[in-house]
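Shown here: the complex without one of its protein chains, the others still in place.
First chain written, first letter: the chains are A, B and C, and each begins at residue 1.
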Amino acid sequence: MTAVLQLLLVVLTAPLLLGVITRTKAFVAGRNGPPLLQAYYDLGKLLRKETVLSSTTTWVFLAGPAVAVVVPLLASLLLPLAGPHAPLAFTGDLILFVYLFALSRFFTTAAALDTGSAFEGMGVAREITFAALAEPALFFGLLALARISGSLSLSQLLTVDGTSWHKASAALVLIIASWFIVLLAENSRVPFDDPNTHLELTMIHEVMVLDHSGPAFGLILYGSALKLFVFSALIADVALPRTGNPLIDAAATLGAVLGIGVVIGLVESSMARLRLVRVPQLLIAASLVAGFAVVLVLR
Amino acid sequence: MAVYLIIVPLIGALAAFLLPSDRPRPWIVAIVAVIHLALAAAVIANGDVGLASEWLRFDALGRLVLLIVSTLFCICALYCIGYLRLRAERPNRIFCTALLFFLAMTSLVALAQHLTILWVAMEATTLATAVLLYFNQNQRSLEATWKYLMIGSVGIALALLGTLFLAYGARLGIGEPTLLFRDLVKGAAHLPAPWVRTAFVFLLVGYGTKMGLAPLHTWKPDAYGEAPGVVGALLAGGMTTCAFLALLRVYRIADAAGQGGFARQLLVVFGLLSMATAAAFMVGQRDFKRLLAYSSVEHMGILVLGIGIGGAGIFAALLHTVNNALTKGVLFLAAGNIHRAFKSKRLEDVTGALRRLPISAGLFLAGFFAITGSPPFGPFVSELSVLTAAMDRHRYVVAALYLILLAVIFIGMGSTVLAVVQGVPPEDAEGRSFRESAFKTVPIIVSLALVVMMGVWIPGWILTLLHAAARLLGGS
Amino acid sequence: MSAILVIAGVSLCMISGLPSLVTRRASVVTTVLIVAGGVTGLIGAMLGLTGGTAGLLLPWHIPGGALAIRVDALSAFFLAPVFLLAGAGGLYADRYWPAARMRAGYVRAFFGLMAGALALVMCAANTILFLAAWEVVAVSSFFLIATEHEQAESRSAAWIYITASHVATLALFAIVVLLHGVTHTWAFVPLAAGTGAIPVGQALLCLAFIAFGIKAGLMPFHIWLPGAHAAAPSHVSAVMSGVGIKMGVYGLVRLLSLFDAVPSAFGTTLLLAGIASSILGVAFAIVQHDLKRLLAYHSIENIGIIVMGLGIGVVAQTHGQPLLAVLGYAGALLHVWNHGLFKALLFLSAGAAIHSAHTREIDRMGGLARRMPWTAAAFLIGAVAITGLPPLNGFVSEWLLYVAGFTSITGSPHGGPALILILVVPALALTGALALACFVKAFGTVFLGAPRSEAASDASEVPATMRAAMVPLVLGCAAIGLVPALFGPILGRAVHGAAPRLPMPATLAALLQPIQTSALVIAGIAIAAVLTLLAVTRRAATALTWDCGYAEPTARMQYTASSTARGVVGLFGWAMRPVIHAPRPFTLFPSAAAFESHVPDTVLDRALLPALRGARWVLGFARYFQHGRMQLYLLYLGVTLVALLAWSAR
Partner (left out) sequence: MPPIADSILILLLLTNFFILGTANLHSAIRGVALQGLLLGVLPFFVESQATVRLVLLVIATAAIKGVVIPGLLMKALRDVHIRHEVEPYLGFVPTLFLCAAGTALALLFADHLPLAAADRTGLFVPASLATLFSGFLGLTTRRKAISQVTGYLVLENGIYVFGLLLYQSMIVEVGVLLDLLVGIFVMGIVLNHIQREFSSLDTERLSRLRE
């Protein structure tokens, strides 16, 4: 029951998050930008379009988009979005959560290299480098949470109750901060990357998908929306207290996620992209912040 | 019957000397060698103690050395057939005569129970080998011979003085200046300590020079470097073994006279010093025959180290004597082939031997791995046993130094050996004439096979012989 | 029974090469023999894993030696991959190194010898037999590395290998003899209680760290490994890297199992060394241009992961956290299997690629996936597995270690000493991410995109037997990844063999159950999704790669491996010092120029070799003592005599 609810929540509302972000940016910029559901329209259009494949490519090229959609869906099943327990919860599932995204990264980057285009290679180089820096931050946060909750399953790990907020509020704040940075990096948002720039040389994620078209490209867009949603939900889970009632919790999650979307929009409209050389520094800072959280909880 | 071990080679030497033509001489040497080996086998098999006389008789040590020398000589003699055919341009009368004389004298060393006879025999081997060294009759070999002769004679003279000191000690302690091994050991308790210690020092330096312990080894690289490979093999495997036997006899007396501790101290020092010297000179050695000379220095060091450690070390040292002799046979003979084929023994000219003469180079490489203590070769067992003995005696520092030096030596020796055998041979027609005929390879293969046997399946009777010899020296 | 099968397998492997040595036509015989040996031994090992301990004792006429074979759970666990890889490698070699090729008999013979001796090491119950087999492996590997000794590169690789390996052997001499000193037997028997605390025990542990560290290729003892694995024929590299370096791990585990308590400091040392070699190993791997060197550095990384696990086990055991210890040992041991499988798979498929593209340079391959799809698929599976991604086997073992790390932070008391184990988590995270980067680069550059050289564009799929040799490895990777719970009991026995004082771990299977479920789910859904998308776009039109308006992309314009790695090199500048030969254009119209960059191994090229050169220079002074004048030589004689006389007069 909760599983279905949660799955529906993720599958249906993920593109909405993109809409919220663009609307926020438009609002701040004083424009009345695209409609809230623009992402849905785009997906619909792309699914109807025909596909053109590069002559150098192999099946790996299409494995990328497929995995990119499957992974966030599976990962979402590990999170307690509706109700206290995730549909799929066991000791050590947190590691699976992180490694699922690694899996998708492997295939998306491989798909990019499959085209043999210099630009996409460039994107791959950046993606894998930055991801290597983002991963420790994620794990430091998980370590701290594990210490706080004394559990190795996301379901207990993320349902932070008042007492532990009372105990380790500082650590939790640090974790949320660092994870927010990770979220921006992993989903290639400003200040790491600008999803709607058109200078291939400056991009990370967008440049890797230059050659995809039609349904495959649609899947990629949808996949990135899902990924953004799942990461936001992860942070939301840390922040939110749980009632235990699936519907209420689901609503709360959705609200929080959209809230995070608004924050992202504000960030994007308030600052510009970083120079690439600065990106690692910011990510290492994020890792240090999370590491500090670990130190706090161990103290 | 044992006396034939000496007489037969002497007759052979005479025959070789009188024979007018060069061709058949190597065959005489080979035949005599085979007969000698058969005799030796018979002597060892039926535990023949030799003559009735107290002066010449076999004990376990003598049998062991006889076995080693006779086997090695037989291998070398067979090799000589091919070698001397290759060097047909040289007259070989003196060479063959000296070879057989050498065999007779080494047998005498093994047989001698009287220190003076022992000494005389050693002296005689010195002379015989001096003649052998000069086979090439060029300036270099002459220089080598001269140095060998001078240093060797001085050493042997010192040994004589040491012997006399022992005799005087006997005169004081026992009453009559006997030099009979048995009497000395029996009456050792009464020998005055200062004489024993002084005598031991003189004999150690004297026979140590013949063995080539550092820093008395200086003749070795020149001699081994300039001599034909087969002579090198006989020196490194035969003569040094005899000198070691002489040293063992003396050690036994000193030990019985209560000077064992002092003697062992000296031996350990000499052993480690020899290994260290060898290591220092092997690293970056550009001449692969001199390299083998230093390897011989190293293994003489290991031998005396084993004795110096005492206890199980004595057995280990004796075992290593066998392995060392056989392995040196492989190395020197194979090196001789490479030297002949490339007409040089410097790394500058010799590379890719595996390509030009696969068998000899392969044997050379195998010999290298054998001598550095890799299974399944004999030295692996004996070198490990030496280490075990050191640990059992709680000589941890000695053990550590031993291991470190072995490592350095492996590095030094390996870089040269591999440079010789690996790579692409230089493109020159010269030396292509060399053919790996059966006589030039089969004896080496036999020798290697024996080394493998010593590492995989030591025959029971050899073990019993070794144990008996070790017991003779107060080991376990 | 199992012992007999194992020994039969060993002998079959060892003799397999002889026919090929005799005549070129016997290549098939060799293949049959070694495959038979592999299968026999594998069955034996499996029996040993499921059944009880079995032994075999034959006399051996050397002092202290005895042909004593003992197949307990631990030995069997290490034996299984050895025999599997021996068989696979032998099959692969049949066409990879055909009789027509130079030194075919030589390669086949030494390969069989090495594989057999390797198995013997893992089941020897007599220390001298262990030592002998160990050295036989070392020497035969040396000959295999030096197969193409005409090339200076493989000469030096072989030389460095045999030197390092001999140092390890001498350390092992000391270990064996010390063991004999404390136990008074030449068999592996448990040491007296408290041996870990006394000097002898500590000496044993230090020597073990050196000897087994060198053999396993643990940083900073890894110097020999990259060159050796690059120079050897691929099927040899597969065995050397897949199971050869496990010899060190086995020795370490076996020795530790003899102690009743190992000092915690040793565990910490293992942990830190493991972390260092996993991170630096993968960092160095990323910057390699040579496909086989790249894989070799990954061996260093994976050995690091294994040793990390052992470190966890030791530390946890000394601090009384059995569950944690079990997790550590289990992770380490399972990773021994996994690494054996996927590393061999990678080497075999890489060998196939090299075989068809006639180069080891990553940047001269490319586009091979279209030309040799099977090899590409094999390599991809290996890559996903070694990166530790679900749903393949690499993930399972790394997951166990992660869980150990997390358990240490949840389970240990405030400021508990075991908290150091949490270092495992970030270390594994970084390693995993970098490994991903490295293998995306490798797979992408070698198999994807457009061919970067003539040879690569003319490449074609390798013969069936070579592909067949990869099949069992693929199956192994998949099996352990998808149904890990099946292997729980086996793993439990092995762990018990490795740490007899731990309670027999029964929980492993239960622990792995959810992983199994999710792995199956992931695999199912992902494959389904990919297939549907392929079906949907079956009729898709094809065009040139869209290169942002540039309509004529050439292969040379592709992103190279080294530029893909640049970002990471930047991060590790403190450990790696790249050497860059860049052209400096000074005219208005600079002429054609070449850019070349490579990263020398910091330990070997920047520390060790210079030190050795220095030592050699110093030793050079000894020459003056042997400078030809006989008077001087006689002087040595006299001085020695006088000195000894003085000593004797004391």
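Here is the rule we use: a residue touches a chain if its C-beta (ideal position, glycine included) is under 8 Å from a C-beta of that chain, and two chains touch if they have at least 3 such contacts.
Fair warning: this is a prediction, and the values are worked out from it, not measured in the lab.
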Chains shown that the absent chain touches, full complex: B, C
Residue among B:149, B:254, B:366 or B:403 touching the omitted chain: B:149
Contact with the hidden chain (one of B:70, B:97, B:113 or B:198): B:198
Candidates B:31, B:161 or B:359 - the one touching the absent chain: B:161
Among B:23, B:171 or B:186, residue touching the chain not depicted: B:171
Missing-chain contacts mapped onto subunit B: 114, 116, 119-120, 123, 127, 130, 134, 138-140, 142-147, 149-150, 153-154, 156-157, 160-161, 163-165, 167-168, 171-172, 176-179, 192, 194-195, 198, 221-222, 225-226, 281, 290
Chain not shown, touching residues in subunit C: 622-623, 626-632, 634-635, 637-638, 642, 645, 649
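Keep this in mind: only the chains that are shown with their structure count from here on.
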Touch-based graph of the chains, sorted into line, ring, star, complete or other: line
Most distant chain from subunit A by Cα centroid: B
Most centrally placed chain, judged by C-alpha centres: C
Inter-centroid spacing, subunit B versus subunit A (mean Cα positions, whole Å): 78
Geometric centre distance via CA averages, subunit C-subunit B, whole Å: 43
Between subunit C and subunit A, distance of the C-alpha-averaged centres to the nearest whole Å: 36
Touching residues on subunit B, where the partner in the complex is subunit C: 146-147, 150-151, 154-155, 158, 194, 197-198, 200-202, 204-205, 209, 215-216, 218-219, 221, 262, 266, 277, 280-281, 283-284, 315, 319, 352, 354-355, 369, 372, 374-376, 380-381, 384-385, 387-388, 391-392, 399, 403, 406-407, 410-411, 414-415, 418, 422-424, 455-460, 463
Subunit C residues touching subunit A - in the complex, by the definition given at the top: 366-367, 369-370, 373, 376, 380, 383-384, 387-390, 395, 399, 402-403, 405-407, 409-410, 415, 419, 422, 425-426, 429-430, 432-434, 436-437, 439-441, 443-445, 448-450, 511, 514-515, 518, 521-522, 525-526, 529-530, 532-534, 536-537, 540-548, 553, 555, 557-559, 563-568, 570-571
Complex contact set, residues of subunit A against subunit C: 50-56, 58-60, 62-63, 65-67, 69-71, 73-74, 88, 90-96, 98-100, 102-103, 105-106, 109-110, 113-122, 124-126, 128-133, 135-136, 138-140, 142-143, 146-147, 150-152, 200, 210-211, 214-216, 219, 280, 291, 294, 298
